[in-house]
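Only one protein chain is missing from this complex, and each of the others stays in its spot.
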Amino acid sequence: MSSNPLLVRTHPPVSRRGGNPWLLPKTLIPAAFVLLLIVTVIAPQWFTPLKPDDMDMDAVLSAPTLRHLFGTDSLGRDVFSRVIYGSALSLSIGLGATLIACVGGMALGLLSALAPRALRRVLVRLLDILLAFPELLLALLVIAVLGRGPTNTLIAVGLAGIASYARLLRSQVLQVKLSGYVEHSVALGESPLRIIFRHILPNTLRPLLILATLGIGQSVLTASSLSFLGLGVVPPTAEWGALLADGRDYLDVAPWISLLPATVVALSVIALTLLGRRLQTILAKGA
Amino acid sequence: MLWTGIQRLFTILAVLWGAATLTFVALKLIPGDPVSILSGGANVVDDAFRAQLTHEFGLDQPLWLQYLHYLGHALIGNFGQSYQYREPVIAVIFSALKQTLVLAVGALVLALALAVLNALATAGRWRYLRTFFTGLELCLLSTPVYWLGIILLSLFSFKMHWFPVMGNEGWQSLVLPIITLSLPLAAILSQILRDGLEEALSQPFALTVRTRGAGETRLRLRHGLRHATLAASTLTGTMLANVLSGSILTETVFGRAGIGKITLQAIASRDMPLVLGIVMLSALLFVIINLVVDAAYLLIDPRLRKRSS
Amino acid sequence: MTLNSHAPSALLVVEDLQVDFLQPQGTVAAVKNISFQVNPGEIVALVGESGSGKSVTARTLVGLAGESARVTARSLSLTCHDGTRKDLLKQEAADWQKLRGREIGFVLQDALVSLDPLRTIGREVAEPMLIHKRHPRGEIPSRVEALLHQVGIPDPQNRMQQYPHELSGGLRQRALIASALAAGPQLLIADEPTTALDVTVQQRILDIFRQLAQAGHGVLLITHDLAVVAQVADRIVVMQQGEGVESGPAAQVLASPAHPYTRRLLAAIPGADTRGRWLAGESPLPDVPLTAQENDNQRRRNPFVSALDVRNVSVDFSLPNGVKHNAVNHVSLQLAWGETLGLVGESGSGKTTLGKVVLALQKAQHGEVWLAGNPWSRLREAERRPVRGRIQTITQDPLGSFDPQYTVEQIIQQPLKLRGKLSSSALRARTLELVNLVGLNVDLLKRRPQALSGGQRQRVSIAQALASNPEILVCDEPVSALDVTTQAQVLDLLIALQRKLGLAMLFISHDLGVVQHMSHRIAVMKAGQIVETGSTEEILGSPKHPYTQTLLASVIAA
Partner (left out) sequence: MNKKTNQWEKRPLVRALAAAMLVMASGQIFSVNAAETPVQGGTLNVALGSDTPIIDPSITGQSVTALIDRNVVDSLVGQAEDNRFTPWLASRWEVNDNHTDYVFHLRKDVTFSDGTPLDAEAVKYNLERILDPKTTSSYSKSLLGPIKTITTPDAYTVAIHYDSPFAPLLQGLSLPYLGIQSPTYLKKTQNTSNTVVGSGPFILKSFVKGSGSQLTRRADYHWGPGYAAHTGPAYLEAINFKYLPESSVRLGALTSGQIQAIDAIPPVNAKSVKNNPALEVKTKENPGIVRVLYLNTSKGPFTDVKVRQAFLSATDPASAVKVAFFGTLKAADNVLGPQTQYYDPSVAKLGGFNLDKANKLLDDAGWTAKNAAGIRTKDGQPLTVDFVYDPSTLETSDVTLFQAVQFQVKKAGIDLKLDPVDSGGFADRTNNNQYDVVSSFYVRAEPDILRTVFHSSYAPPKGSNYSHISALDDKLTQAVGAPDAQRKQLYSAIQREVIEQAYVVPLSVPAYQLGISKKVHGISWATNAKPNFYDVWLSH
């Protein structure tokens, strides 16, 4: 009855083949790609001997060659190096922004669900207000206050993301608060603090962390949108969004300037997303 | 009933007030000289002129007075004059809103249609097609919206000449922007609707419907879809925000005049009244949409309706 | 296993049905060589515990066993309205759609989820008519009304407009039956049609099946509940792990079961006559001497005060529409040391709320609860916390009361870690002691409860409750999610533990049989009030309150 015998899916869930779910190709491939990205963050010079800012004014807009894998841009800079060095910045922004959004969202979400009544009410209103701003609008306002630059982009994208994480966490906490096991823990005689730290936090953070993995990719995209709107990083800094934005004017004469970086961006976000989803399934099944 | 109505209204006002205050503070924090915007790109500004402008727009008053003034006027729907356009903010917003609404509504409708078709077709069956579509959704969600627009534009407008690129005229000029804006939305919606549909199809009632001799189509259309809609409506807020953010980017790519464009310009040029007006508008829109969604919920799901007797 | 030579009139003939599921690991046989037939005017019951393959059998008969199912049989045929016999093994998807609803009606458990919750009763009942185009559209409303009337729904015209959640469980189930009958099938398959219902309502639903059989329908009833079978079935097929172990006329199978499994099944049903014997056959606990701690517990008990004293307690809930709902209404109870008080009542009678008041998880607006002569409900939570170990609980849904991240070991140690500092070896020793006490395998300690069976989970729950050496145990429907044989083991365990540890138990259940078997005294609850209290013998022998009388009447021991 609690495990309803009628709940038969129309197609039985593909039961995992024997073996470690971490070692399946659908986990390994995105994981390997993400690992590669992480290496570019740490040591971009391993991938290319060229500097991203060095100009060769005699080799402007040259098509991809062995020396310039992705060709060169309008100032004769090597697009491949710019993508590689750009990935360091873009991913750091994505990661940093997600971190800010998560931590801020955690604080706001937890407090707005668990704080004393009066404070809780104020925070819930604050959350309502924040949710009434579309993320990009909020990010634009933050950029306007702080100015441009990688750090500010990171902060803007992060701040703009707080509200949605906070809302998720709040609803999670409220759900867990009403769950049977929290009530049961009261009956066992556990103190409120113990319940918060032993049960509510661990059980709400896990979905949050999974969401955060997916969020990194989206943060990268939001940051690149800011760059596209001309509010991202400062030239000549290489950043993915800026690369795409700069390349769009050369789409018909030198499509490689933006097409190849765009492919890298999309692949990276796909890899991050796939990895996030895999984590979700694996963790949901319970190790 | 009346009491809940008043409470709702109060909540809405509180959210609007908060949004306005937050934006006011933010805008006052932003460095910048409104007079240089007011002077309309002139390269010469004398002191008398500066004083005149400052006075005319009330910028010589103390901050708290400006704030009170602003709130007071906003309460009666007067958001003041735009610095850039020298026109009432309301007028500026409404002329832009028309363009954006066409785009946003068009994109939402298209996204919904695509997502419903996709979900109906691929939920819980046709494994290869399903895999293909989930992959496509993933790609769409991982590609920046503006990039999608540029690609569509160069493909269908420049290369194939199927659609005009020109700004705001004719239905043809709407096709590509609507597609651009709708594809990522359709991708999210598809995922949610498919999940909702698969969830609904695994419910016992779906078995009941099958035992009545209903075909797969009837089951999905008459029963599953409504349940899937319920799942999707929880994400309306996110969707709305997506549409607004997406329209900023889409309008930039396609050179359409709309709220997105106006917003960008207003923020960049410190057009305080206009930015505040836009923020209030988006907050109001958000609140209203949420109310509408709540109402729609009741309409779709009888279980949420209160027993009247 | 006898092969029935089927009468030519048989509606449904099943011979040597085998259902295999193709899975990546290999083929799993869910149903192995089962044979039976259903004649018009006959109710055939397919009885078995969960996992016995009875539901798979039922679904195979309507072609809904799933894509990965491989169905084979010597014969699988259905007599249709036009007199032809259809070979069910040869039906394509489109053919099945013509058969379902029209030739075979299917009734599922719990109409709240088995009817589309977003559509009105009227539309749900009308759907088979529309699918099979049996009536002109205009006539459908009146047909629906007539059907609803036929299954005993009063005021059908208004009920048609309502949604499933607006109807009581019994009316919903009737509507579900009506929708199964809507396209006029001869054969009706009912899969656990009464399981979620209160006993009194169960009776009325079974009456409908009886009437339908009298009207010439053939009914295949799938159930785990032998009490139900005893009341309505003409013939019984007993299934165990996919195999039909015994079949025959109902009276014969129930009176003189031939197969040991059937016998075990019948013996495991608790009731008035099972009092004082082990349901599963033998004592679940080897005789272990009482430890010093346990003796001390017993010595501490003051015989002059009740273990639990519930004084005039009332609980109100405000519903969202502002109406106050009186969940518990001026209830007083006493629980003596070492006794079991059975609290019986139908769903919504307030017994669970009362249980929570007793555990001080729910505040009472009026009245007070005293624990062992001391104030209990009036304490502040911080004051109560140190004392909570004395009163523990086990619930119907142990999985819901376990933190989903915890392993069995962590769950059992949860209360242990609250009582001062235990060395890790002491912790380990106590855990093993508890695990042995409730008869769990030590290997399960590292598992998560999601991976355990229902019976094992309930044992974990009991071990956890016992960890703090409680004197009082509040058991809220502890066995209602379990199969009969598992239920028997858990009930035996509880009784054995009570005898060994001298626990006082408040035993809450909707199942009068279980309560009769377990309790020294019984309190009958209805609509938030205790309508009758007394020793089990008194209540059984001379029920005074009319409600108690109806309740008793609807329980007929197998």
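Observations, loosely collected:
Labels for the chains are A, B and C, by order of writing; each one numbers its residues from 1.
To be clear about the criterion, a residue touches a chain if its C-beta (ideal position, glycine included) is under 8 Å from a C-beta of that chain, and two chains touch if they have at least 3 such contacts.
This is a predicted model, so every value here is computed, not measured.
In the full assembly, the chain not pictured is in contact with A, B, by the touch criterion defined above. Checked against the hidden chain, the listed residues B:Arg210, B:His223 or B:Arg270 yield one contact partner: B:Arg270. From the options B:Lys28, B:Arg86, B:Arg127 or B:Arg305, the residue with contact to the chain not on display is B:Arg86.
Interface residues of chain B facing the missing partner chain: 30-50, 52-53, 56, 82, 84-87, 92, 95-96, 99, 150, 153-154, 157-158, 161, 164-168, 252-258, 261-262, 265, 267-270. As for the chain not pictured, it touches chain A at residues 53, 55, 57, 60-61, 74-76, 144, 147-148, 230-231, 234-236, 246, 248-254.
The definition used in the following text is that only the chains that are shown with their structure count from here on.
Chain centres here are C-alpha means, and the one lying farthest from chain A is C. Chain geometry summary: the mean Cα position of chain A and that of chain B are 22 Å apart.
Shown for chain A are the residues in touch with two or more other chains, namely 4, 6, 8, 10-11.
For chain C, the set of residues that touch two or more other chains comprises 59, 108-109, 113-114. For chain B in complex with chain A, the residues that touch the partner chain are 11, 14-15, 18-19, 22-23, 26-27, 29-30, 124-125, 127, 138-139, 141-147, 150, 154, 158, 198, 201-204, 206-207, 237-238, 240-242, 244-245, 248-249, 252, 263-264, 267-268, 275, 278-279, 282-283, 286-287.
For chain A in complex with chain B, the residues that touch the partner chain are 4, 6-11, 125-126, 128-129, 131-137, 140-142, 144-145, 164, 217, 221, 224-225, 228-229, 241, 244, 248, 251-252, 258, 262, 265-267, 269-270, 273-274.
By the touch criterion stated above, chain A contacts chain C in their complex at residues 1-6, 8, 10-12, 14-15, 17-18, 179-181, 183-191, 198-199, 202-203, 206, 286.
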